[in-house]
Each structure stands twice: as C-alpha cells, then as structure tokens.
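Note that one protein chain is taken out, while the other chains of the complex remain in position.
We just call them A and B in the order they show up, numbering each chain from 1.
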Amino acid sequence: MSGIFCSLRQLSVTYGRGVAAALDGIDLDIVAGERLAIIGESGSGKSTLARALAGLLPEGARVGGEMLWPGLGHAPRPGRDFGVVFQDPGSSLNPVLTIGEQVAEGARRHLGLSWKQAYVRAEELLGRVRIPQPEKTMRAFPHQLSGGQRQRVAIAAAIAARPALLIADEATSALDVVVQAEIVRLLDGLVREDGMTLLFITHDIALASGFVDRIAVFRNARLVEAGPVRSVLSAPKSDYTAALIASHRDLATPPLIAEVQP
Amino acid sequence: MNWLRRLLRTPEGAAGLAILLILLLAGLLAPVVSPGDPLRIAGRALLAPFTDPAFPLGTDRLGRDVLAGLLYGARTSLAVGLAAAFSAMVLGLCVGMVAGFAGGFIDEALMRVVDAFQIVPAFLLALAFVSTIGVSTPIIVLAIALGTWADPARLTRAQVLAIREQDYVASARVIGMHPAEIAFREILPNALPPVLALSATIVAGAVLTEAALSFLGLGNPNIATWGSMIAEGRSVLRSASYLSIIPGAALAVTVLGVHLFSEGLGKALGDNDVGAA
Partner (left out) sequence: MNDVLLSVENLSKGFSSGARQVAALDNVSLTIAPGETLGLVGASGSGKSTLSRILLRLLSADAGSIRFEGVDWLALNGASLRRRRARMQIVFQDPLAVFNPLASVGAVLVDPLRIHGVVAKDRRRDEIVMLLERVGLPADYAGRPVRALSGGQRQRVAIARAIATRPSLLVLDEAVSALDVTVRGRILELLVDLQKEQGIACLFISHDLAVVRAVSHRIAVMDGGRIVETGPAAALVAAPQSDAARALVAAVPRLVTDPC
C-alpha cells in the first residue's frame, strides 16, 4: 500500500542574513517504499534538503514552508524513523568507539534492547552489509577498515533501529567507482528486503539511474524536474536536465583525444 | 583591516579594545594629568578619595598622589606586559618553527628544553630570576618572558607540523620554491592566528606577574607600579582600604580587558574558515 511518506510544501531554507536561499519553494512528495534520487551539482541545495529532513540544519537557519509526514503521523524521530548515511565515512564514525558499539547503539536506544541483545543484532547487521568476519569487526576500530568497509558499517548503524526512511547523502561520492557500484548494489538490496524508503542524494545521474524509481533534479536551490527515472532520462522536460544527461561520460562516449598518436 | 572590523563586531572584542585603549590613553596622558614625579610627596597623608579636588583619588601613607600612581602605574603594567609577551612570542615562534621544520634530533632536543621550562611554574621562575639577578625593568621583562615562552613554542610547532602536510605546501615544493621561502611565505602566515590568540593571554599573565613581583618588593623601586601600591596599602587596609582597592581594581580591569580582547580576536580570526563552503 503506497501512500505518501513525506510531503514538502514550499519548503525554503536560508542560512545567515541576507544571503541567497539554499532551498527555494520546494514542492516534493516522497512515496512510501520508493527509491528517490535527488540529483544536483554543488550549490543545488541537495545537501540542505537532506539536512532539513534529518533535522540537522545549523542554528540560525531560517525555514519556510512545511514538511508533513503523513506516513508517520508525527514528527520523525532521528534514528528510529529515519537513518542517515553521510558522505565521508572517515568522519561519520566515532574514531574512539568500536564498530560493535556504534552499530549497536541505535538498536539499543530505539528498540529498547539490552546491550547484549543489541550486540547480537549488530553482528547480524554487519553480516547483512557483507562485512567479512563480522565477529572480528565488532571489536575493531574505524581506522582499521577501508573506506568502503567503513561506509558499510555506517549503513548498518543507520538501519540498526529499523527506520522507515534511509537518507544517503552523497554516500558513494568519496569512494572509488568499483566500491561505489558495490555500495549501490548493497543499498538497493537492503531497501528492497526491508521495504524502506530510500532518498539517494548524488551528483551522478547515471549512478542513480541504475537502480532508483524516481529522480528529482535540483539546481540553484530550486526543484527543476521530478518524475519516474526512465521518463525523465529519455524525455527531459528541462534544458538543465538535458545538459546533465549530455555531460555524462561513459566508455561508449567518443573520446576527446585523437585515437592515433600523431 | 578586515579582522579589525570583525573584531569590533563581537561584543567581547569591542569591550576589550575599549578598555585597552583607555589604559593606553591613561599611560600616555599621565604626565599631562599629573605632572611631576608620582613618587614625590605631594600633600597630606591618607587623604580619602573625592574629598580634595587636587587629589581626586586621595593620597597614601606618605602623601603621594594615588591618581598619579595609578596613571604612571598603567605605563609600567602595559610596557612590561607587552614587552614580556612580545619577547615570549618571538622566542616561542622561533623555537617552534625550528623544531617543526627540523624534526628528528633537533626537534627532540628543543622539545626537552621546552618541557623543562614548562615544568617550572612561570611565577616561581620569574621570582627566582629577579631575586638572583636584580630588579631593573629589563630583567623583569626577561624573567617573565622566560616563564611564558614555552606555550607559544609548542603551539607553533604543532601548527607547523600540521601545515607541512597540507597540499599547498606540497604544491609550493613542486613548483620549486626554496624551503626557506616556503617556511616564511606559506607556513608562517598560516601558523600565526592561533599563536596570536594566545599572545593576549600571555600579556594578561605578564601584567599580573609584574604586579605580583612588585607586590613582593621585587619590582623596580624607582617607578610607580600598581603592585607596590597594593603592597603599601596592606598596612592600612582597615582604615584606608582604598589604597589597595583602587590599584587592585585597575589591575583586574586590565586583565579583564586583555582577556575580552583575546576572545574577540579569536572569534574574528576564527571566522576565516566559515563561509568558504
């Protein structure tokens, strides 16, 4: 049964005094259980959107419009109703706590489990995110893991309390292409299995197009276009979306350099 | 003078700067407001403040003008405070830079020297120095500097070590810049801000140390200082408490002003990183 999970009505966010808006009059619905990609370049407002949804806007940010949560019926509780995976796995994990502690925390706090039960759940989660040797990793520290593994841990921590919404804010942008593809596959699988709604924020339209249901394109704090991914990509309504599609470069794109060395 | 504007926008910075400027004016205008030697006997002894218009703040046990002592004392406090802090900073910066760049044995050796100076409490070091060598003003400045140069040295070294790893230092090496030029043009200007913020605290400490030394009778006896005025007021504390309170209040306001200024400066310089998102 797919209702609307979250509804943004004329949402606006401004940082500081007399500075241009970071988000300007956004009208967007997030359908329950869907995978929605937010595509934008720097300055588009996509990160501000993530922070506004997660309640992580800095002090002094002015918010206009409204965020309605019909899917929840109440204001969202961080950790319980939504989880966030950030861009930099190096700084989103606490360097002085073990992996086990960080993943178990969410389960313990929001599901009311004891530490022992929470640790058991944490180890299961590490297995689900395909960390090799989960029991060993429970006792390890973030600096002992690679970037890709840290991001997997961050995902496990974000879904520990079984949230209904997972926000991935440029979660793959700091990783190399090979690991990026793995993480995207992982996110796709997890979200399908648990019936979570996924908000996938990225600058890479091709990466998102491979697995999401709908995309919303942002530019300079405005929502340019939104719709099912196939329709937007095959028939973009805005020039900007067309430009984004055109600048995508893959192995089939003709090279810029002359083939034969003169 | 961008940072000056930012400094004035913070309440701490504005208040601190105002206090320090008043102090500076007091010291500069001392010979104008109270001409003559402040240590001379000017009138009747133990005159209460606000009773005689010729002596607005009264006189002490020997009949010396309290206002004159206050204004000339401001000179001493500021001069010694600033000179000592400046010497400590320069010494700390040099040692910190050398240690941060040289690394290896030189770094280790210098840091052990810094350790030695940090272990001895700054005031006791100054005390020992002055009581052994003598009580002239340059010696007092040197004594205070010796007690306080270790912190800026450590901070500078830490800054240098961090900045050395930055990509812009690597870029400077790649374009063929000479190491000395890299040190002075790329690293030093970027290492300075936190060390400068520390300097304000050092000034405050220096002012207090100088006052304490002269309170104990180890200051220069030929000039007016707040510390000696407080000491002199001890014997008549019950009957003429104003003799100690007035210079004591001046000292407290000076230290407060320096701290407020340093807070404001820290905020003004710290804002450098915000806004370049």
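What we mean here is this: contacts are C-beta pairs under 8 Å (C-beta built on N, C-alpha and C of every residue); 3 or more make two chains touch, one makes a residue touch a chain.
Every value quoted in this text rests on a predicted model; they were computed, and no experiment measured them.
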Handout entry: Full-complex contact with the absent chain, from B:12, B:60, B:186 or B:210
Key = B:186
Exercise for the section: Tell me which residue among A:24, A:123 or A:204 touches the hidden chain in the full complex. Expected result: A:204
Practice task
Determine and list the subunit A residues touching the chain excluded from the picture.
Solution key: 41-42, 146-148, 175-181, 203-207, 209-210, 229-230, 233-234, 243-245, 247-253, 255-257, 259, 261
Practice task
Kindly note down the residues of subunit B that lie in touch with the hidden chain.
Solution key: 166-168, 170-178, 185-186, 189-190, 272, 276
